[in-house]
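With one protein chain removed, the remaining protein chains of the complex are shown where they sit.
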Amino acid sequence: MSDKAVKTAVTPANHVPPPARFSAGVRKGNILQVAGQVGFLPAEEGKPPTPAGPTLRAQTEQTLSNVKAVLEEGGASWEDAVMIRVYLTDTAHFAEFNQIYDAYFAELEQPPAARTTVYVGLPAGLLVEIDCLAVLG
Amino acid sequence: MSDKAVKTAVTPANHVPPPARFSAGVRKGNILQVAGQVGFLPAEEGKPPTPAGPTLRAQTEQTLSNVKAVLEEGGASWEDAVMIRVYLTDTAHFAEFNQIYDAYFAELEQPPAARTTVYVGLPAGLLVEIDCLAVLG
Partner (left out) sequence: MSDKAVKTAVTPANHVPPPARFSAGVRKGNILQVAGQVGFLPAEEGKPPTPAGPTLRAQTEQTLSNVKAVLEEGGASWEDAVMIRVYLTDTAHFAEFNQIYDAYFAELEQPPAARTTVYVGLPAGLLVEIDCLAVLG
């Protein structure tokens, strides 16, 4: 490593731009932090941010895909994730969320990340938000 | 440190298994992340996860004990904790929670961790969830 770690914004192409002055991800040294992602489809010129669908499944799969895009743009992968924070809006979604999550991560080679799941308010129409901390090898 | 940091799952014996594909803790390099812990008693064959009791005190003490077990299994201790995230369900619990917390940490030698406390929804019957980030010396 050089003497001075550089901080780099991580911005996947086609990602919906953050609604304020923050980065979709940021890397400094071996730390890669992914900002809270929701289930927005890739950005389309002239269209407002649009969720992948109204269902927990559609939004969770898109959200995970959005987190993954930031990890990969930052030179990492799910294998490097040490913490995944999951924000749901309804405790009744926990079991289905875990099924979707487990299927998504079925083929991990490294140990899975730690995780915390809590139930919060999110903007209308959004059922899930996920962020992630990765440590690069 | 070797060229390549290895990611290791941290799983205390007798810990209730996580309800999805995540680790109770994960260590990579000098970073140890403890997943959100609740007040479940040690696992017993054939029994569902069982909280230590209905009270804030019983659950908080068990939750802290569960976090500590992950820290220790990962080669760390509370002295290495830099951030403790506390999720309560009721702002009326704050004062009592702090009393329990302060008594628990009365004998720390290192400076206490930073902490954030917010009020969220948790699965029925659970009053507290705690996770922790540690940096090893």
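Labels A and B are assigned to the chains in the order they are written; within every chain, residues are numbered from 1.
As a working rule, contacts are C-beta pairs under 8 Å (C-beta built on N, C-alpha and C of every residue); 3 or more make two chains touch, one makes a residue touch a chain.
All values derive from a computational prediction rather than experimental measurement.
Student: Would you write out the residues of chain B that touch the absent chain, in ascending order?
Tutor: Contacting residues on chain B, toward the hidden partner: 30, 79-80, 82-84, 91, 94, 97-98, 101-102, 105-106, 108, 110-120, 133, 135-137.
Student: To test your reading of the contact rule: which positions on chain A touch the chain that is missing from view?
Tutor: Residues 4-9, 18-26, 28-29, 31, 33-36, 85, 87, 120-124, 129, 131, 133 of chain A touch the chain absent from view.
Definition applied: only the chains that are shown with their structure count from here on.
Student: Considering chain A as a copy of chain B, what rotation angle in degrees (nearest 5) results from a C-alpha superposition of the former onto the latter?
Tutor: 120
Student: Between chain A and chain B, what is the gap in Å from one C-alpha centre to the other?
Tutor: Chain A and chain B have C-alpha centres separated by 23 Å.
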